[in-house]
Each structure stands twice: as structure tokens, then as C-alpha cells.
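First comes the structure, then the notes that go with it.
For this view, one protein chain was removed and the others were kept in their places.
By written order: A, B and C. Residues from 1 in each chain.
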Amino acid sequence: MEFNKQTVRTIIFEADTPAGKAFDVWLIVLILLSVAAVMLDTVDEIHAKYGTWLYAAEWIFTIIFTIEYGLRLWCIQNPGLYARSFYGIVDLLGILPTYLSLWLAGSQYFLVVRVIRVLRVFRVLRMVRYVGEAELISQALLASRRKITVFVCSVLALVVIFGSLMYLVEGGNNPGFASIPDSIYWAVTTMTTVGYGDITPHSPIGRGLATIIMIMGYGIIAVPTGIVTLELNEANRRRANTRTCPACSAEGHSREAAFCWRCGQHLFREVAPAQAPTDDKTG
Amino acid sequence: MEFNKQTVRTIIFEADTPAGKAFDVWLIVLILLSVAAVMLDTVDEIHAKYGTWLYAAEWIFTIIFTIEYGLRLWCIQNPGLYARSFYGIVDLLGILPTYLSLWLAGSQYFLVVRVIRVLRVFRVLRMVRYVGEAELISQALLASRRKITVFVCSVLALVVIFGSLMYLVEGGNNPGFASIPDSIYWAVTTMTTVGYGDITPHSPIGRGLATIIMIMGYGIIAVPTGIVTLELNEANRRRANTRTCPACSAEGHSREAAFCWRCGQHLFREVAPAQAPTDDKTG
Amino acid sequence: MEFNKQTVRTIIFEADTPAGKAFDVWLIVLILLSVAAVMLDTVDEIHAKYGTWLYAAEWIFTIIFTIEYGLRLWCIQNPGLYARSFYGIVDLLGILPTYLSLWLAGSQYFLVVRVIRVLRVFRVLRMVRYVGEAELISQALLASRRKITVFVCSVLALVVIFGSLMYLVEGGNNPGFASIPDSIYWAVTTMTTVGYGDITPHSPIGRGLATIIMIMGYGIIAVPTGIVTLELNEANRRRANTRTCPACSAEGHSREAAFCWRCGQHLFREVAPAQAPTDDKTG
Partner (left out) sequence: MEFNKQTVRTIIFEADTPAGKAFDVWLIVLILLSVAAVMLDTVDEIHAKYGTWLYAAEWIFTIIFTIEYGLRLWCIQNPGLYARSFYGIVDLLGILPTYLSLWLAGSQYFLVVRVIRVLRVFRVLRMVRYVGEAELISQALLASRRKITVFVCSVLALVVIFGSLMYLVEGGNNPGFASIPDSIYWAVTTMTTVGYGDITPHSPIGRGLATIIMIMGYGIIAVPTGIVTLELNEANRRRANTRTCPACSAEGHSREAAFCWRCGQHLFREVAPAQAPTDDKTG
């Protein structure tokens, strides 16, 4: 297999050739390994023991990803477009910090940005057969975008109001509720049923109020669930109905539909008109 | 654009003109800023540093909102109706506290003042005006009103009973369960899966009971979710299916459907049969 | 209105007369008050201050409920049946403890007395009589009974296995995981997303395992939700289709059904045969 743009592009950007599959698998492995390396490097014991090894590994990963990034730029028709695309930026962010760390030595916090590489896994997932599933979910989430926004806004409003009330009730004698922002933080942990317990009400009134917030949060979790379920159903139904009208090629017929909703054309050709309940139309 | 009631009303109460849009956007920004100011003012460090600035800002916000409130009263046909309406009261509550704080400025009234100043947070409620998306959700919640009530009552009954049992089991040797109200507070935190951990069972029996409550709470979260999903579905279907076929009275036509999916009957009477591809049926 | 069995029965057992309504409302108020009294009596400060008042109130409530219980027994046709019914037993349990507390007043029986006094909280169960809305929910829960059981069993199995694994991983150096029962208790708090935090993993492996359990618990909450939603839908659809076949009076026709699923009878009489797609049958 000679080495030319076309071949490289097929390998890198497509997943349906054996070579492309192998490339994807290796890429995922490398990405996960590099992310793991970044993580482990932040654990003091590991850094003390294997710091140098991890540093070396990091450079190897960076160089490999740099070559890959270069190849992507080289083999694609429109490099500029790719460079400005979401994945192009993610790819760049995955390698940049290591190089920058040479200039800005010392700030190991800065290197954490390399964790962003984890996002690259999704590109591979997108190419592999999970695309259909993911798009259904994202379709549903997109469709419920505005409803979810409304829901989140309502939650935030509730949280602000209850947080302020708790500040009034507990603020005086409970260091955890020293300010409204703290009280709101507590209200969020409570309403989302996370419940750290780092801040808890002590007074009876405070506990009563907390009870209300808890039950409220326990109940309204149902709202986003209902919304997403609804939208998933919609997205699924839309997809399920791939039948197109033979006359006007309209889509979106429900499963039971016998006639096109747009032109009234009978949808079942194979059924003999004699049996068909509406032979007077097709005959 | 000359300044008269009509223009002002269009700007303030309608959002479809550019001016109206701009007004709404600015109002939202101002409301959020003023709420943020109230919150930050309760953080001691910030109050110490920027207290005076925040106080000034507060007065500016109050004056602006007062003018806006005045304009609303002035430009609307029926001021009394607006003043007694939900939004009218919320708008008034947004400005009143600041003025009241002048009267009650005495240190002896400190708590009152604090309450009043915090109450300005309720300005956030004014945002409600802008969540127009909510009708489907609120429809569903309204429809499931009684079911949700039943659910909440059942949860409360369960919580009372389990709380009392835990008081019997743990009460003796666990300060957290010193009284039934405390035990109920614990039962709520457990059943709603919040789980602060400020009160936890120590005895084996108590932990066994807690296990039952947890799994119960983990399971019955499904009930409100199911209810809301159901009602959302109903609300959605109702909205989609306001039309029935005049011939076979079939339902479930999509919004843009022109023909019955079951009998092919043309759905729009006003359309002349001649234009319709299925005139042979309606003619 | 003369005082006879018939009248009393109407008042006590039916709610559609004004008197019956009033009776129910008063009963609910009394039940809630008495439950509140029992609760508050367990708070030391309140018991110290108002103990005697609460004791008096308790006796008043008990006597009222005793009279009511007597009237129920008196006015009903079959007292034995009522006495053995769920509500009869609950009603009895609501008054018995107070009387028993007289016999067992000895200090040595203190715990028993405490138990008995707390048991009066179960009067809250008498409210069940008034949640008539619940039939749809209970139908759904009943229908999903077995599925829920399977789910709970699976959760318990998972919890046992993961608890044991955590005991192996953390048991050695973490007092919280000193035994498998404790570890299982922890696993339950984790999988149900309650997360008290009274027991938490310290070792990296333990935290890794915990992460798996958390994500698992976060995911499988979807199962009961899905089940209940499904059953609620079924129950709702079944209820929605009240149409019966005019020929064989079969029920359970789907909304779109044009013919009886049992005898094939055309379901729409009002539609003129000419418009009907299957006039060859009805003609």
C-alpha cells in the first residue's frame, strides 16, 4: 500500500478499512494511556517514584500526537477548516501544553490541560458504530434544549430563594450559612440530592425548610426525566418511520398510517386492492 | 419616536419590537445584577471592602426599578389590576424593602433590616415573566397535581412511620435520634437519597432499617418520574392531536397532515375537493 | 336529623353529605394533631415544659377516637368484619396504646411504654382512607410488582457482592469496613446514591470500586423508573379506552381501532357508510 494523501486520509479519518480500524484502536489506547499518565503524575508518591518515566512517556505521547496532528493537517483537503474545527482545536490543545511547559517551566498546574485529550476519544467513538446511538441521544437533548433551560432556570430560582431563606433562618448561629452564596451552595447540594453534609441545618425551622427542599428536589427530578424520555420517544418515532410516500415521497408516516398525510396516496402497494379497505382509491 | 403611553406600553409590556427586546434584555441584566449585589453583600469580606459601593448600587437599582414600576402603572390602561396582579406585587416587593430599610435603620431592628434586605433577592421571581417555554411542563405538572399530592402524602406517611421506628431503635443510644422530629428529618434525608450523614444509624438493627428506607426511596423515585412522563406525553399528544378525521374520526394526525392516515379522507373542508388528489372520495 | 344507625353510618362512612364531609375533615385534623402531639412529646424541652398538657391532650384524643371506634362498630351492619378489616385494626391500634400504658406504667416497663406511645404515630395510616386518587398509581405498582421484585433482588445481589469485595479491599485498614454487613450497609448507601459519608473508602482500589458502584447505581435507577413509567402508561391506556363494541361489548380497543378486535364489528355507527372506508361491511 503506497504512502499517499489518499491512503493516509482513509486510515486516519475513516474506520471502515482494517488499517483504519487498527489506527482507531491504537489511537484510543494511546489517548487513554496519555491521560492516565497525566493523572498519575499528580499523585505525589507516584510522581516521586516514577516522575522521570512519566515525563519521558509524556514526551513520547506528545511527539506521536504531534506527528498524527501533522498528518491530519497534511492529508486533509482543507487544513484550515480542520484546524478551526472542534476536534482540530482539541487535538492542538492535547499537544500544546507539553511544548509550552518548556518555556513556562515550573507551573505543573498548567500541564493538567493535557487531560483535555480525553475528548479525543469521542472522535474515534464517533467514527465507530456508536454514532447512531449518540446522535439519537444528542437529538433528544437538542430537542429538549429549551425545556431543559427553563427547568434549570426554575431550579436556580428556587435555589436562590430557598438559600436566602435558609440564610435568614440559620445564618445567625450556623457558620455553614454565614452568607447567601454559602446558603445557595447548600441549597444546591440539597435540591440535587447530593447532600455532602459539610453544611447542615441545626435549628428546627431550618430542618423543616430543608425537608421541604429535599422533597421538592426529590420530586422535580421527574421533570427533566420526563422531558428527555418524551424527546427520545419523538426522535425514535421519527427515525422509525422511514416509509416514504410513493407519490410525493413525504416522510414521517406513523406506523399505522395507510395513506400519505400529504397527498392522500395509498401507502401499501403490495396489498391486493381487493383486500384493501379502500380499493376505490387505488383501483 | 415620540414619548406617549402607547409607545411606552409597547416597549415595556411587549417584546416583539426591537425597543421592547432591548428593554427586556436590560431589565433581565439589571435584575440579575441587583440580586448578585444582595448576595455578595452578605459575604463579610466583601461587605467590609465594598459595602458602601454595594449600598450605592442598591439604591441605583431601587430607583431604576421604581421608575420602571411607575411607568408600568402609568402606561397601562388598568393600573389597579396590574398592581394587584402577581407580577405587580412581585415588582413592588422588589423595591419596597430598600425604602423600608430607611425607616427601620435602627440597630435594634437589625434582624428586620437583614430580612428585608435579603427579601430583595425575590426580584429573581421577576424573571418568571421570561420563561414562556414552560407551558408544556406546567401543563404536565398541573395535570399530575393530584397524583403528585398523593405521592407526597404517601412519602410523608412513610417518613413519619420509619422515623418513629428509628427513634425506637436508635433513640436510646444515638444523640442524632434524640426525638421523633429529628428521626423524621433523618428519614427524609435518607428516603430522598440526599443523605447528609449528619445523623446516621449505629446499631445493626438501625442500619438494617436504614437499608430498607434507602432501597424504598431509591425505588419510589420512579413514581413521580413515571407520573410526569405520562402527563408530559399526554400534554404533548393533546397538543398534536387536536384534529380528527371527519370520515372515520381517526386521531393522531401530525400537525401538517392534509389527509387522514387511515381512510385517506381530505382533512381540510375549506380546500376545494378539485385541488385535493382524493376528490373522488369527498366528491 | 334524628340520631339512628343509618344517619351515623352515612356521616361516618360516607363523604358525599355535608355532614360526612365535615366529619372527615375534623377527623383528619384530629389525627394530624394527635400525631403531632406524640412527636413533640419526644422532644425533651417540650416534654419538660408541656408534658402534662400533651398527656391531657393525648387522653382527650384517645377518648374521642374510642368513641368514634365505638360508633363505627355500633352503626355498621357487620361489626366483626369491620373489626378484622385493615382499617378496623388500624383504628384499634390508634387507641389501644394509650390504655395499655396505664397497665404497664411501671418504670421497669419504660421502654415498652415508650414503644407503645410512639406506635400511636401509626394513626397517620388512618389517612390512607382519604387518598382515593392513588388507584392509578397503585394499579401501576401492582402491575410492575414482579418486575420491581426482580430489580430489588438484583440490587441486593449486587450489593452483597460489592460489599464483600469492599470488605476484602478496605477491611484490613478501614474500621468502617470491619465486617461484611457493614460493607453491605455502605454498598447500599452508595448504590442508592444516598451517600452518608459515615463510611468511605480510603485506598485507591477501594475508591475505584466505589466509583464503579456509584456509576452503576446512578445508571440502574433508570430501571424501576422505566418499569413504573411503562406500567403507568399501560394503566392509563387501558383506562382511556372505555369504548365497547356494540355487538359483543368487548373492551380495550386502541384509540385508532375501527373494528372490534373480537368480533370484527365496525365500531363507528355515527359515520355515514358512504364516507367509511369499509362500507362493504356495514352496508
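Please note the rule applied: a contact is a pair of C-beta atoms (placed from the backbone, for glycine too) under 8 Å apart; a residue touches a chain by one contact, two chains touch by 3 or more.
Note that the structure is a prediction, hence the values are computed from the model and not measured.
Student: In the full complex, which of C:Phe23, C:Tyr69 or C:Phe151 touches the chain missing from this view?
Tutor: The missing chain is touched by C:Phe151.
Student: Per the definition of touch given earlier, which of C:Ala22, C:Leu142 or C:Ile215 contacts the omitted chain?
Tutor: Candidates C:Ala22, C:Leu142 or C:Ile215; residue touching the omitted chain: C:Ile215.
Student: What chain C residues would touch the chain not displayed?
Tutor: 146-147, 149-151, 153-154, 157, 160-161, 164, 167-168, 171-172, 178-181, 184, 190, 193-197, 200, 204, 207, 210-211, 214-215, 217-219, 221-223, 225-227, 229-230, 233, 252-254, 256-266, 277-278, 280-281
Student: In terms of residues, what is the contact footprint of the unshown chain on chain B?
Tutor: 193-197, 225, 229, 262
Student: For review purposes, identify every residue of chain A that touches the missing chain, sorted by number.
Tutor: Where chain A meets the chain not shown: residues 35, 38-40, 42-44, 109, 112, 115-116, 118-119, 121-122, 125, 129-130, 133-134, 136-137, 140-141, 148, 151-152, 155-156, 181-182, 184-185, 188-189, 191-198, 217, 221, 224-225, 227-229, 231-233, 236, 255-256, 258, 268, 270-271, 275-277.
To be clear about the criterion, only the chains that are shown with their structure count from here on.
Student: Validating interface symmetry: for the copies chain A and chain C, is the fraction of residue numbers used by both over half? Same or different.
Tutor: Counting shared over all numbers used gives more than one half: same.
Student: With centres defined as the mean C-alpha position, give me the chain A-chain C separation in Å.
Tutor: 38
Student: Of all residues in chain A, which are in touch with two or more distinct other chains?
Tutor: Touching at least two other chains: 193-197, 225, 229, 256, 277-278.
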